[in-house]
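Take this structure first; my questions come after.
The complex appears here minus one protein chain, its other protein chains still in place.
The letters A, B and C name the chains in turn, as written, and every chain counts its residues from 1.
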């Protein structure tokens, strides 16, 4: 078929030309004497992207899942108790991993469409007088339902209770897109991947770890080698890696960080909010609802849109993909067939969101879902035209 | 700024990844023994793209303008009389070139928004009993106004009158996008460029010449060397060129032709028609008009949209470009400030047209032009959803 | 500095344009309905590259090290006894990983420059009447010393003794370059990575596992999730992955396998042998020796060249890199400063080897090492010219 494919899934995201080009190079020797001139500033800048001051950001040639595993394997021990909550496919999978590693997981089951239950966390932590809970897990952005949790509030609960548990955050689909301040919020582990806000291909697990967490690593903990923080610490210090790193992705990461910092991290967050809001206006104009139950849960990186009873969201997705070259995200697990998802994160501007919305209109029309053609796009156009531009916000 | 730029000008067009990649190669030796294995089939396939059976398609490392010049320099002599018509910037420039080459040009001035005046051509040709007119010039698609002329009708006039003049066609923004049949329509010279329907960067003038025209080349005619058909004929025969060819563009052309033939040339034409019609529905829904005066002049590759009195089309264009990353085409010369143009040719699908329309809505809203937000996109969505897909057409 | 850099390290290897281009694409949705049309044939073809008939080849977004870890974590249990040998940095690291996972490793220390000690393996296995040894580890190609071990012979020992231990092979720098027949040789786990014979960037651990090994996986074994074979088996079956795969690398892998099969796997092996032999002739002509102690250990993918007493191999490497844009491999650990390495694997032809040799001559001359300039290149030229071409061999 003719024409560019639209990629409106919540990761992998659209890749800037600058990033693509930075990776389109001959392979290089990762033991070269000048390799550290490239890697050391990269490590430093990654910390800025996480807003982490003390501690280290590790880069594993893996994925967000690998990032999770590195956190568990390095910072916990078999049998450790952790507090978690499940409100979507990705928060579920994280809990599942913990259980498979033999942790004692207290996983609060929440309604899908809500986020991390801060009050319940508070109750559980308050009740844990012996401090058996070693880590509290929060999925900052549940990609499956388009829900954002309040990470900062969880830190405040821990602090107010004086509870020493580590705070683990799944920031795979939030970091570099939604406000995240690792140092200020006292996040001990923040896991991300290359294929979301970093605008890269999949292939890197990126894990920010606080100095506090690094200092209290259990010995021996779990067996580990590929994901061992120690090996990374020893070699990263001089700009190298314990095994062959994915150098092309590292080159792409350099380009990506350059773009993010040029725009300004806060401006990137503001842009995501504004673009997401346009999408939400469209959903409203269509007469549809989001999976997120309340505005406070709305995610600025992905919107999960509920199709009316009697319709199958997968028809929309299949039509969009096969007839109109547009990839929308499918509903996963509990919400399969009930929602389709529009990702609006990473390298993104108004006309890209409008294209996704127009394509969704086309596919919904084909699927017979009732709504007024053009109403969603029109609402977003109105919103964007009336709110000025990202760069205007940036200048404030 | 973040996000992909939208390119909605009527050329250069959007370049497929396949084409971009085909050109992203190390440079090669154009005198290599196996170079003809690449070029000879390319030459043959180019003729298919022009639907030319007898004659030759020449590839000059230049542009459409260079293609025009090659036609004049090789097929006419100083002082020759030619019949032409002006109804837009590009038909004007072609006449201007002829005059600068010392031709005796009878250029009919037509209202911008109309096309080649077949009846007037007929009158002039009928009156030319001595056959002083050596060539008749027709701009098949006037890119400046979004107007398509009826080339076939001009051939029929020539035939019915038994007039021996050559038929020259400017097909820069039509060939490979709009129906064109060089052999069947008896077109003696058809000039195109790489950056429109061929979906390539600028850099090639592509000129189809009938055997009849080749056989009656005047001697000595104009001085020429770079654009000399003779040198091309002698070297192309064996798969080579008289001077270093633009090999990367030739590699891209191979990829482009492969894509066009895989889709089917007729399907490509049908796709352009359907996509253009969606754009026209949008213009109508906005309550605006096209520069084209009647539906019969409507171009399937570009729509020139007239802004209401009291508004400046350049405001729309500037806003689209600077605030929304969308390149729209400007009005040129007589229609500067009065129209903006949306190109819908080349590598193009529904969601790309919808993106251009949505971006135009954003920019028109900013410029204060009155219309209902979403109405244009909605009309196009309705049209596309109700007409099925290109490939469905293709299967008929 | 001007000019292409030469990459003559034993991995990452030189990347073909075809592979680079296959990866230089927009990101894609790994949950798309047509994704399995791409992945299922890829999985099948990977088995051909390993010459594996029963069993499965797993692709992890990681590295060779990750591949090792997946083998240990899935196929062994804490405390299991394994038999191994150390004769270079990479065989050492593998043993180290086993120890960190709490295995009981019987690691035979061999002279660097020799390979896996088949006789000693035989003695140890014969003495293990109770079959406590669960796995025998063989590094087929020790990248640090340029030594190739006889994997087939180890299988014969196991078979002749009727010993049920699994046979684990590190094929990171051998698979797709040196003869390897997983099914025929009864190899239970073969670990490779993307950045050697597969001619890709680093980022994939590729692990071939025999059906026998899959069938006798211990439960529960080690905790695992990212590297869990089960999750892969369940999802790969339908063409998907348990978590976001590194799709760009998979696209590159497709291109790489296409190239390998077009040349013919046996022809690829023959080409590596011939190119390596030219390098060895050069070393001989220089009056130098290989780290490999006997011709039977010679590796066809990398030559480790011993500099004369009193010279530092690192001077050669630094000069080559800094003055002449050529990356040579350094000696690691025990042989640091004593050897430099020339990789001749992957995408490689005569003139690339000759360039590495000429560059090594330049750097050795700068480092003051005595030899006759041009002698090495001349010997290789003589060898290549007198032995005909790869494709000639292939036609035999």
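Quick notes on this structure:
In this text, contacts are C-beta pairs under 8 Å (C-beta built on N, C-alpha and C of every residue); 3 or more make two chains touch, one makes a residue touch a chain.
Fair warning: this is a prediction, and the values are worked out from it, not measured in the lab.
Set against the missing chain, the residues C:60, C:90 or C:324 yield one that touches it, C:324.
Here one chain is not drawn; of C:155, C:251 or C:271, the residue touching it is C:271.
The missing chain, though absent from the display, is touched by one residue of C:33, C:221 or C:378; that residue is C:378.
Residues touching the missing chain, restricted to chain A, are 17, 21, 24-26 (touch as defined at the top). In the full complex, chain B touches the hidden chain at residues 4-5, 7, 9, 11-15, 20, 23-24, 26-33, 60-66, 68-69, 78, 96-97, 100-102, 193, 195, 201-203, 222-228, 242-249, 318, 321-322, 327, 329-330. For chain C, the list of residues touching the undisplayed chain reads 1-4, 6, 14, 16, 259, 263, 268, 271, 285, 323-326, 347-352, 354-355, 357-359, 361-362, 365-366, 372-379, 381-382, 384-385, 389-391.
Note that in this section only the chains that are shown with their structure count from here on.
Taking the mean Cα position of each chain as its centre, B sits at the greatest distance from chain C. The chain closest to the protein's centre is A, with centres computed as averages of CA atoms. Distance from the chain A centre to the chain B centre is 45 Å, each centre being the mean of its Cα atoms.
Chain A and chain C have centres, each the mean of its CA atoms, that are 35 Å apart. The distance from the centre of chain B to the centre of chain C, each centre being the mean of the chain's C-alpha atoms, comes to 54 Å. Multi-chain contact residues of chain A (touching two or more other chains): 4, 14.
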